[in-house]
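Before we start, here is the structure in question, set down as structure tokens.
A single protein chain has been removed from this complex, and every other one stays in its place.
In this document, chain identifiers A and B correspond to the written order of the chains, with residue numbering beginning at 1 in each.
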Amino acid sequence: MISLLDCFFYSISSMLVASSLAVILVRHPVRAALFLVLSFVMAAMLWMLLEAEFLSLVLIFVYVGAIMTLFLFVIMMLPAEESLSWKKWRGFPFALLLFALLLSLLFYMLKHSLLLGASASPADTTSTYTNTQAIGHILYTQYALPFEMIGILLLVAMVAAIMLTFRGRRVDAKGQCINKQVRASKQDQLKLVNIPSEGEKG
Amino acid sequence: MWIPEGIVLLAAIIILLTGLRLKNAKLLAGLARFSLLLTMLATILIKTYSWKHHLDTLISELWFMDHIAFVMKLTIEITAWFVLGLGVHYTQHEDIGSGEYYALTLFAVLGMLIVASAAHFMVLFVGLELFSLAIYALVASQCHISIGIEAAIKYFVTGALASGLLLYGISLIYGATGQLAFVPLMQDLGVIANGHSLLISFGVICILVGVAFKLGVAPFHMWVPDIYEGAPLSVMLWIATTAKIAAFAILVRLLWNVLAPLGSIWQPLVQFLALLSILVGNTAAIAQSNFQRMLAYSSIAHMGYLLLAVQLNTESAWSVALFYMLSYVIGTLTAVAVILLLQHKHAHIKQINDLCGLHQRHPWLAFILLLAMFSLAGVPPLLGFMAKWQIVQMLIEQQQIGYAITAMLLTIVGAYYYLRIIKVIYFDDLQPLDPAKPNIYPPALLAVQPTASIMAALCGGSLLFLGIFPAQLLQFCLQVF
Partner (left out) sequence: MNLLPFALLALSAPLLGSLLAGFGGRLLGRCASHCLAIGLLAVAWMCSVTLLYQMWYQHAPALDWMGYNWLTSASLHIDFGLLIDRLSVAMMMIVTSISLLVHIYSIGYMHDDPAYQRFFSYMSLFTFAMLILVTANNVIQLFFGWEGVGLVSYLLIGFWFKKPSAALGAYKAFIVNRVGDFGLLLGLALLLYYVGSLNYQPIFAKAAWIAQQHIIFLHGHSVRLVSLICILLFIGAMGKSAQMPLHVWLPESMEGPTPISALIHAATMVTAGVYLVVRMSPLFSGSPVALSVVLVVGATGALLLGLIGLVQNDIKRIIAYSTMSQLGYMMAAAGASAFSAAIFHLISHAFFKALLFLGAGSVILAMHHQQDIRKMGGLRSYLPITYITFLIGSCALVALPPFSGYYSKDAIIEAVHLAPIWGGHYAYICLLLGAFVTALYTFRLFFLTFHGSPRFDIDKEHLPHESPWVVWLPLVLLAVPSVLFGIVHVQEFIYTSPEGWLGQVVYVMPALRNYLSDWISEFHGVFIATAQAVFELPFWFTIAGIMTAWILYLVKPSLRAKYIKPDNLISRILRAKYGFDSFNDSIIVRGVQSLSRLFYHIGDMRLLDEGIVNGSAHRIKQLAQWMRCLQTGYLSYYLFVMALAWVILLATWVGWF
């Protein structure tokens, strides 16, 4: 007996798989990026089905709203004719074989392993329960340490990104000089020029 | 409790900020090394304090304060101190010694320290990513050299795959047990060790693959030679020593503190990885002409020997593995130290043949390099021999005579490429770098570097000293586990 939930699950997950495949098979990079957006949305929907509404929304906000938009900007700025085509990769059959093997292994694993009862759904499912609050609570109490570390990790990522892209200050770069701005006085900036009016002339 | 980590973090941020204005690599490195000294001091003080007051070795299921953490941290800090000290001139000369470089270095140390203490998958993974990310960036720090960028991209992408596999494994185990903290997880696994599910086995294998990648063990070694070759020498030293210790710390935490009850799953796999590594490392190194690539394969082989001890999964075997790790780190440190000292304005030592006739120009450096090579090859009075001997003895005691014989035969193969270096530095004639400029020979000192020279001599001397008097160190390693 297939429930409505199952129907939703299978349709969403098949779309997720299809759109993910499309990301790597489609030739045009912009389309590939858009398919990636689609697969994010589908993943968010899956999470919604699991009642993880916070994660689901964060996925859409962060990935679709911020990261993918950035991606699209970058892709659009690149000359994108053939750069993403994978042409004829000789290893494709091998990859396919590997893929098939991996898939069958995973199926085999799921079929043969009993879940040890730990993957239960959250205990409290009353209407006052929100997993936003639960995640927030756990992040700031039990997992405060890893949370702080992730902050450092993001700092490192930022520093690294800047270091790798920063190629030294260009000579003709435009920039503000606040000191100069503050120190600016009327005498330096403004020059009063006496222009004789037409009337006086006449 | 987090004072050492705090010091490193603070120092990293200070260096980051001062580095904006201050362009003096020597000063920045000095600052970083000073902070490392403070960290060492803090580590020791905290250890003695907690030991005196019998503090708990576990803090809120996230953080270990045990012997392993202490030893790993101290080793990481000391090695990092040496690596920084040896690389000062090089970074200055290569113009990569900016504030960001040293800040990232310290961030990497921070990640490693976290890993060494991690008692929870979350902490472990974040720490791992922290130091990995910093190293990815460091590999690319010479961003005008395409080979460095290529290496960084390769490292990053393959590393991402490995991290993904590690995470996948963690999630499988979490799925099967609902536990992420090491101590309760180990208890749970101990209970179900006999009737474990396939889910856990797959999880274990995925975790193993992730760690094997970090250690650079065959067949997850493909990144190692390219990254060693492409990275700046100082960063390569970083990857070859400190990062290896951190990877070993991860290995200890995962296989000894978590998965030890599941030895029957991972021991045969580790055996396989170990033997394959020794084979691949030792044979492929023979064909190399680039010094750094050769060292890369050498490290692959050494990690194989290390795993050969690890797969025994007994306390003493882990101690011997730690001993081996130390011998490998000191040996590599010594070898690269000599090469770092030799970098010349006109010529980088890249190829093995660039070392021709080193003995004639710098007999002391040649001797130190000889000690390093002999130690790595495992020639008697040196530390490397003692370490190999301990492993072989351990294998024989555990009735794994076939592995012992195989390992030793491949050691003979490995001796070839170490001895080739010695042949080149002692028996080959000097060759001018450029026929047009007959006066410039490749093995020339970069500059007079008293500190770095003393450090190199210290490393080489310790190879000899600890090789002849290994008892104390061995005893120390035995007490850790």
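By our rule, a residue touches a chain if its C-beta (ideal position, glycine included) is under 8 Å from a C-beta of that chain, and two chains touch if they have at least 3 such contacts.
In this text the structure is predicted, and so the values were computed from the model without any measurement.
J.: The chain left out touches which of the shown chains?
T.: When the full complex is considered, the omitted chain touches A, B.
J.: Consider the whole complex, including the chain that is not shown, and state which of B:138, B:186, B:215 or B:265 touches that chain.
T.: Touching the chain that is not displayed is residue B:265.
J.: Which residue among B:149, B:183, B:198 or B:464 touches the omitted chain?
T.: Spelled out, the listed residue whose C-beta touches the missing chain is B:198.
J.: Using the touch definition up top, pick the residue from A:25, A:50 or A:105 that touches the left-out chain.
T.: A:105
J.: Which of these, B:225, B:263, B:304 or B:384, touches the one chain of the complex that we don't see?
T.: Only one listed residue reaches the unshown chain, and that is B:225.
J.: From the list B:10, B:191, B:287 or B:454, pick the residue that touches the absent chain.
T.: Among B:10, B:191, B:287 or B:454, only B:287 touches the chain that is not shown.
J.: Of the residues in chain B, which ones touch the absent chain?
T.: 153-154, 157-158, 161-162, 165, 198, 201-202, 205-206, 208-209, 213, 219-220, 222-223, 225-226, 265, 269, 280, 283-288, 413, 416
J.: Counting contacts across the full complex, list the positions on chain A that touch the omitted chain.
T.: Residues of chain A in contact with the hidden chain: 89, 91, 94-95, 98, 101-102, 105, 108-109.
Everything below uses one rule, namely that only the chains that are shown with their structure count from here on.
J.: Using the average of all C-alpha atoms in each chain as its centre, how far is it in Å between chain A and chain B?
T.: Taking the mean C-alpha position of each chain, the two centres sit 33 Å apart.
J.: Over in the complex, which chain A residues touch chain B? Could you list them?
T.: 108-109, 112-119, 142-143, 145-146, 149-150, 152-153, 155-157, 159-160, 162-164, 167
J.: Please output the residues of chain B touching chain A within their complex, sorted ascending.
T.: So the residues of chain B touching chain A come out as 9, 16, 60, 62-63, 98, 100-101, 103-104, 107, 110, 114, 120, 122-123, 126-127, 129-130, 133-134, 136-137, 140-141, 143, 174-179, 192, 197-200, 202.
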